[in-house]
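Only one protein chain is missing; all other protein chains are in place.
Every chain is named by a letter (A, B and C) in the order it is written, and numbering of its residues begins at 1.
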């Protein structure tokens, strides 16, 4: 009973998912791959135990030998592929964002709601990171009281010079938007964005930024997003509750003393930091446990990200007026 | 050539300063003490090598055997005592705040400016904390580029239930206002205050709060001030610069493994945390090195604190329109 | 092409291996289980996707539907089961020790050598721990020069009161014996054991102990083994090389501030600490990559452990005179 997964998009993320499904996940195999670059698809197919190479993504989605679909293609293509999966009645794991626009996400919600049961998972892998799950578990014990604040830091070493300032929110901080919603089980109702003078290394992009999010439950979550931090990749947070705090910093297992420093290494990008999260996300998806983000979560992330972009541009606090959650996505 | 110091106010702070001046500072002695509670003054005088007990603070200030004055009395009395010191032409170290109101601070500036040279030092002791001075020294090397953000955390275990929400700013976060100005050598020009729902332990006070400060140089400094954090006293910050960051967390020298935890102890209040800062502050003051905060710094701290209180009450961003710095306080 | 694994012994370790093989390892399934307690075997079989329950371990070993065997039964039974696997020509992963006596291990070496190729892997899972592999990889870069010393700490919260003092070496420190050999690619040639007065919590066992191991290459490896440390489970080490050191302490991803402490949790036993090592060990074994410990490694660990027991009893330095490594186990 091995599930045969079809992968659409075999860039860095898609290839890595193929590797995990082939070599580190129980009960899965890569059944087919599609990429605009067929040579690249062929390479991934070969290292995935001889998966079939498709030249038409819709053929992959509708192939009887494909049990479920993983979408890791460019953001703009997500909507069409996800809708095709829903039409085919196939489970689909779509890398974030579910769709880049609120309207696109809404059309997906409509389709899945019409279908009548959940097929879609959105790849917010941090929900599977052992650090974040520790944080949530510790909060649930009640030992540190009710949550009040969350301080987040999200840094990448380098980004494309001069890229749109909104991208820091829609591409990067969107992970913290999702984590804030997930950790506190509460929607984000107000946002504001503050910015210092930009780093000299961003080519004009307003980088870094400080997002201020307020949840319906009254928690304040601030997010430093800095995509040209140069020194390395880092995601950290500190949860402040009524009688204690929890810090997630995920230190590596070893430290080195050399050249006058006692140091722990920081990763160069997000993959080593979240390697275990990706593995657990895929295993959970294959197992059908359903702990991953739903289409509603994907919609909400895009909706709040758009509100943050508005707040960045206007410089003012912005109330987030999200539509009501469809019944399909309410917790039982 | 020992300087004889007169101490006004022998509560916790004044008594501790007396102890340091007597036993841990070179070239100083306690020459006289005054306190509304004469018995308390007498106790401190005895443990300070037999200092004279005054029943009139102005007599102490004007006594020929008193070379300089340390003011650690209640906030509302600072202005009068400082003005008396200036009138007497005596160096004075005044615990923060210089005065609780902007007008009071302005009157002090006027008096000192009229006097024509600097006599006043304000007790922003963090400027002498080895952690903060490390931070400033590292920034000065240029090795991590220009500063962009400063994330501050300032927590006390408990405060008076129901105390005015403004006090979090004027009593506590005022230290971060001063540190932000000092670290970046730049005035604060804009402020905003965000608040989550308050902790259940504050008796109605809006606690914690998140202050957002912007300096003239474009640095964004955010401050979590939380005076009912329960778990202990803690002051930390992280400076974010263009190519690196510096974290000040001041861990104690030892850690303990016991009962399933590997832990470092946190202090119960600010005194152990800043013991070394107080000693160095006093030694610097006795030495006349003049690295302490000036009356202008005391004025600016109160001025910005008032702006933050306005921002807290209005919920809006607030531009800080500070008067020009008098010539006496400009750096040579 | 899923490998069907037969598991002999379904206690804590065997049940955990069954769980991993079923739910977290790619390309594996539990094909059969045996335990003296057939009810216990039946429980594990059910949660492993309906594996067959055997009442005769040799029947399991020789069953055509079993591709490979995992031995997690009591130490004294290892030799017979391993020999049966070799006789059947089946790959076998045997929990440490390969056999409790040097003679038993020698008989296994003889059988495998006669068989002519390697079938046996010994469950020294630390070789797969990301911390230890980091350590070895960093040493291989040459960036900190040649190794000189290794300081090891190995603590358990509690042991059976009054258990034989030799057990600290043969059951627990044997992991450090293996790690020392593996990390430095060199045999241990001299041992000594020092002991303080025993803890009052050991019921007479000489606990803790300090082992001093010298490798043929001249590295000194000291091992604190303490099985009644009470506060938790902990395995750490520091490698000292010519120009730097590496510390392995494997901190968890989160830390908590509460009740006056800033703390990271320590595990209560070895399973959470080495969960990832077990998963990777099993995946490697299923993949047939062969990075696990060989029968020779199992022999050497038992041989050196016996030398340490002699040193403990005599109080003197003890030269380890190991026989020559058979050709089958020499690295190509």
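Just so it is clear, a residue touches a chain if its C-beta (ideal position, glycine included) is under 8 Å from a C-beta of that chain, and two chains touch if they have at least 3 such contacts.
Keep in mind that what you see is a predicted model, and the values were worked out from it rather than measured.
*Asks:* Which residue among C:2, C:36, C:59 or C:212 touches the omitted chain?
*Replies:* Considering all chains, including the one not shown, the answer is C:212.
*Asks:* Kindly state which of the options C:54, C:81, C:226 or C:318 is in contact with the chain not pictured.
*Replies:* The one listed residue touching the chain not shown is C:226.
*Asks:* Pick from A:16, A:75 or A:265: which residue touches the chain that isn't shown?
*Replies:* Spelled out, the listed residue whose C-beta touches the missing chain is A:265.
*Asks:* Which residue numbers on chain A touch the omitted chain?
*Replies:* Looking at chain A, the ones touching the missing chain are residues 231-232, 234, 251, 257-266, 268.
*Asks:* Could you pull out which residues of chain C are in touch with the chain that's been left out?
*Replies:* Interface residues of chain C facing the absent chain: 145-146, 148-149, 151, 153, 192, 194-197, 199-201, 208, 210, 212, 214, 217-220, 222, 224, 226, 229-231, 238, 240, 242-245, 315, 317.
*Asks:* Which parts of chain B are in contact with the chain that was left out?
*Replies:* Those residues of chain B that touch the unshown chain are 2, 22-26, 28, 129-131, 134-135, 138, 143-144, 243-259, 276, 283, 287.
In this section, only the chains that are shown with their structure count from here on.
*Asks:* State the superposition rotation angle between the two copies chain B and chain C, fitting on C-alpha atoms only and giving a multiple of 5 degrees from 0 to 180.
*Replies:* It works out to 180 degrees.
*Asks:* Chain A-chain C contact: same residues or different, taking over half shared as same?
*Replies:* same
*Asks:* Relative to chain C, which chain's C-alpha centre is the most remote?
*Replies:* B
*Asks:* Using the average of all C-alpha atoms in each chain as its centre, how far is it in Å between chain A and chain B?
*Replies:* 43
*Asks:* Using Cα averages as centroids, what's the distance between chain A and chain C in whole Å?
*Replies:* 38
*Asks:* Please set out, as single numbers or ranges, the residues of chain B touching at least two other chains.
*Replies:* As it turns out, chain B has residues touching two or more other chains at 231.
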